[in-house]
Structure formats: structure tokens, C-alpha cells
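Since the structure comes first, as C-alpha cells, the remarks are kept for the end.
== chain A ==
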Amino acid sequence: MMAYLLAAVTALLLIAGSLFALAAAIGLVRLPDLYTRMHSASKAGTVGSGLLLFAAGLYSQDPAVVARALAGFVFFLLTAPVSAHLLARAAHRSGHDLGAISVRDDMRNR
Partner candidate 1 sequence: MIAFLFNLLLAIAWVTVTGSASLHNLVFGFLLAALALAVIREPFGGGGYLRRTRLVLSLMGLFLKELSLSAWKVTLTVLSPDMKLKPGIFAFPLTVTSDFEITLLANLITLTPGTLSVDVSTDRRTLYVHALDCSDPEAARRGIANGFERKIMEAFR
Partner candidate 2 sequence: MAAPTATVDLAAALVTAPVPLGHWPAILPVAHCITLGAVLLMVRAYPRLQAWLAISGLAGLALMDAALLAKVAAEGPLTMVMGRWLPPFGIAFTVDLFGALMAFTAALAGLAGGIYALADIGESGRRYGFFPLLMLLMAGVTGAFLTGDVFNLYVWFEVLLISSFGLIILGSERQQIDGALKYAVLNLIATTLFLVGVGILYAIFGTLNMADIAGKARDIGGTAPLMSLASLFLLAFAMKAAAFPVNFWLPAAYHTPRITVSALFAGLLTKVGIYALVRVMVMLLPAERAELSLLIALAAAATILVGALGALAENDVRRMFGHVVISGIGNMLAGVALGNAGGIGGAVFYALHSMVLMTALYLAAGEIARRGGGFCLSDLGGLYRQSGGFAALSLVLFLAACGLPPFSGFWPKVMLVKASLDSGAWWLAAAILAGGFLTTVAFGRLFLLAYWRPAPMTLAPSRPSWRTVLPIAALTVLTIGFGILPERLLALSQAAAAGLADPQAYLHSVFPEGGQR
């Protein structure tokens, strides 16, 4: 029974994670400009791969693997916002304006 539960949770995590990743990818394609796409990539993408990692950790039933999966996830959490920040900042500074749909840009007049 435990095995079934474990398998079910793992399967759920796998499907959920990959769907999050897919959603992020769709967002990447659909969203109108760079800055909005970044939301998609830095959130849905991170959570998606985090869930998949966690699924792997869980299914292994090995605390070491779980710990590593978690460590990996934490690491993504550390890096994802930084890379988003760096990229957005660089893009904005090098003259990539917000898309036409945008309503406000407080950074433009600095």
C-alpha cells in the first residue's frame, strides 16, 4: 500500500512538474515581451523542475537523494531570481524597451 501511495505521489509530482514546465514553455512562447516572459520562466520553470527533482528524491526513498534533490531545488531558488534580475537589468539598460502593451516604466526616466 505504501508503495502504491509512493508511486501515486511520484506520478503526480512528475506530471505536475512537467506540466508546470510545459506551461512555462507555453508562456515563453505566448507572452508578449521579454519582461513578461521572464515571469513565466523564473517561476513556473523553477517550480516545475523543482517538483521533478523532488519526485526523484521521493521515489528513491533514500534520504541522501532527497537531501540532494532539496539542495538542488534551493540552489535554483537562489539563482533563478538573480539571473532574472541580471538579464532584465541588462536588457533594460541596453535599450530593450518594454512591449507596447505595457502601461508604465519608472526606470526609463532615471
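Simple rule for what comes next: a residue touches a chain if its C-beta (ideal position, glycine included) is under 8 Å from a C-beta of that chain, and two chains touch if they have at least 3 such contacts; residues count from 1.
In picking the candidates, the idea was that all candidates are chains of the complex that A comes from, given by their letters.
Small disclaimer: the values here were computed from a predicted structure and weren't measured.
Which member of 1 or 2 touches chain A in this complex comes down to candidate 1.
For chain A in complex with candidate 1, the residues that touch the partner chain are 19-20, 23-24, 26-27, 30-33, 35-36, 38-40, 42-44, 46-48, 62-65, 67-68, 70-71, 77-78, 80-82, 84-85, 88-89, 92-93, 98-99, 101-108, 110.
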